[in-house]
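In this view, the complex is presented without one of its protein chains, the others remaining in place.
Our next item is chain A:
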């Protein structure tokens, strides 16, 4: 295709986006749009998959059958979310194998939040409340994103997320209404998860090189800072109901703006974890790669069985 033809197609494409038309997999799209989407949607998929690990840690030790069933169902949902998103990514012409390779080799990123440890049961409450809460804010903003398969996956995911957050908040509520030790556990979990949750929205707008292009393509509908502010505004009153304190001395309601002002995030920590030096990066990748490798004989056996059955069918028919 000549450069002029590409320019022409690009103009048509930009106009479609401007009209809020959805882009579907077989439509022409700029190579950069395709690559950016492969990167972002797969990163999202990897986050759902790796995100099962910190919570999976507590399934066998949940304090009651009710909690165990709920946590198990939540973790299963996260597996489902990963699968919706992987198949949305594959519509862009990349295989599942390549996507897994990128995750396992460390080439692809996943959300840094999952590189923090879950050391007490209260962490399961804090994750549902804060981490799923932050994820919901990100994901609701993506339900109207321009790429059709991504938007459809997001709609499905958002429908399932609200139970995740409610089950987490209920755990926090139970702990906060329990013994002083239980309430202290809840406070400790909030202390450890608050800042990493704020980091989930990514770097400040000023330090986010992709934001402008992503907004133009309607891949992103709100900026990192806007979403982060929304999270703070809705979460602080929820902490008040629990009767625990957000670990930020600078946190204060600003009557003028109608929003909470909050302190500076430790961006060094953020970049350290992104670069692989968080408390659990190594453990998470080992668990993930290990599960994939240990499962390989099962995948091969299933394929061999399928082929054998297919041959039998042909033999019978002839």
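To be clear about the criterion, contacts are C-beta pairs under 8 Å (C-beta built on N, C-alpha and C of every residue); 3 or more make two chains touch, one makes a residue touch a chain; residues count from 1.
The definition used in the following text is that contacts and distances are computed from a predicted model.
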Options "Carrier domain-containing protein", "Sugar ABC transporter permease", "1,2-phenylacetyl-CoA epoxidase subunit B" or "Xanthine dehydrogenase molybdenum binding subunit apoprotein": UniProt name of the undisplayed chain: "1,2-phenylacetyl-CoA epoxidase subunit B"
Missing-chain contact, candidates A:8, A:35, A:95 or A:254, resolves to A:95
Among A:58, A:84, A:129 or A:231, choose the residue that contacts the chain missing from this document, as touch is defined above. A:84
From the list A:18, A:69, A:119 or A:303, which touches the chain that is not on show? A:303
Selected from A:26, A:107 or A:316 as touching the chain missing from the view: A:26
Contact set of chain A toward the excluded chain (per top definition): 24, 26-28, 73, 76-77, 80, 83-84, 87-88, 90, 95-97, 152-153, 160, 296, 299-300, 302-303, 305-306, 309-310
